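One structure follows; several queries about it will come next.
Only one protein chain is missing from this complex, and each of the others stays in its spot.
A and B label the chains in the order they appear, each numbered from 1.
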Amino acid sequence: MVSAIAILRMPGLFTAAMISGIYSLVAAVVFLVMDAVDVAFTEAAVGAGVATILMLATLAHTGVRRSQPVPFSWIGLLVVLVAGAALVFATFDMPAFGEPLAPIHMHVAPRYLLESMAEIGVPNAVTSVLASYRGYDTMGEVTVIFTAGVGVLALLGRGRRAPTEDVKDS
Amino acid sequence: MVEQIGVFNYWIVIALMMTGLYVVISCRNMVKKIIGLNLFQGSVFILYISMGKVEGGTAPILASDFTSYSNPLPHVLILTAIVVGVATTALGLALIVRIHDRYGTVEEDAIQNLDREV
Partner (left out) sequence: MGHHYVLRVVSALLIPVILLFALYVQFHGDFGPGGGFQAGVIFAAALVLNALVFGLENTKRVVSPSAVRIGAALGLLLYAGVGVATMLLGGDFLAYSVLAATAIGGQHLGILLVELGVGITVTSVMVSLFYNFAS
């Protein structure tokens, strides 16, 4: 939470990118505390590694060091307060944290946990769900990653014109 | 300790989410908007994972010593979402680099002014 507010107030962009890396690391620790070991692994590697590197590379390309200070936005505050109030109102119907009888644990999850050893023989339930029970979704996800790679290739690949050429033309 | 948390953990997540949303709406600089979007994404991940935790359970790796596991389904969902999130962040940052090439700035209102002049 502290890091989130720091990102908001910080005019230095380099610092903001670094703090977002810290935010990802703290989120990874939170995932670990909540028994999500695979997710913590991935979030630490991706958030604190790749995402931060890409942001720093963008800052190096565009050469901006500081952003303008954040103007106080009434519309922003209104949207945030209304949306936040609606969400808090919605949480009163949600099950308490960690409750074993919540609806999310009732339908498919026990079947996956119980049958995973018998049907697939893999101890890691997350891998068995990801690669076998929900393998089609994982294929779609790999396609999304591939498409993003192709998109960045198309945008930044070869034939980037020098900056300020276009601005002088118009 | 876990019994007294109740629904309080969701409120923390909502606070993080709203901070991210405010950064996206109010900041003029585009790189900061993308960082705000990352904030928002991270808070949504924490929301899902906290919904999947079972009190007294352990990580969903089946072993003979444990009987109670946390729900593996949110983990699968969020694993996918994290990698897709970094892919879209990369695409957004590439767009920012191109916009900077074209307009010479990444401040949103300066770009709108330049568009209006043309």
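Here are some notes:
By definition in this document, contacts are C-beta pairs under 8 Å (C-beta built on N, C-alpha and C of every residue); 3 or more make two chains touch, one makes a residue touch a chain.
Note that the coordinates shown come from a computational prediction; the quantities given were computed from them, not determined experimentally.
Although one chain is not drawn, its touching partners on subunit A can still be listed: residues 37-38, 41-42, 45-46, 49-50, 53-54, 57-58, 61, 119-124, 126-128, 130-132, 135-136, 138-139, 142-143, 145-146, 148-150, 152-153, 155-157.
Where subunit B meets the missing chain, the touching residues are 59, 61, 79, 82-83, 87, 90, 93-94, 97.
Just so it is clear, only the chains that are shown with their structure count from here on.
Remark: subunit B residues 2-3, 5-12, 14-23, 25-29, 31-32, 34-36, 38-39, 42, 45-46, 49-63, 68-76, 78-80, 82-91, 93-98, 100-104, 106-107, 114, 118 touch subunit A in the complex.
On the subunit A side of its complex with subunit B, the touching residues are 1, 4-5, 7-8, 13, 16-17, 20, 23-24, 27, 30-31, 34-39, 42-43, 46-47, 50-51, 54-55, 57-59, 61-62, 64, 67-68, 70-73, 75-77, 79-80, 83-84, 87-88, 91-92, 94, 96-100, 102, 104-105, 108-109, 112-113, 116-117, 123-126, 129-130, 134, 137-138, 141, 144-145, 148-149, 151-152, 155-156, 160-164, 166-167, 170.
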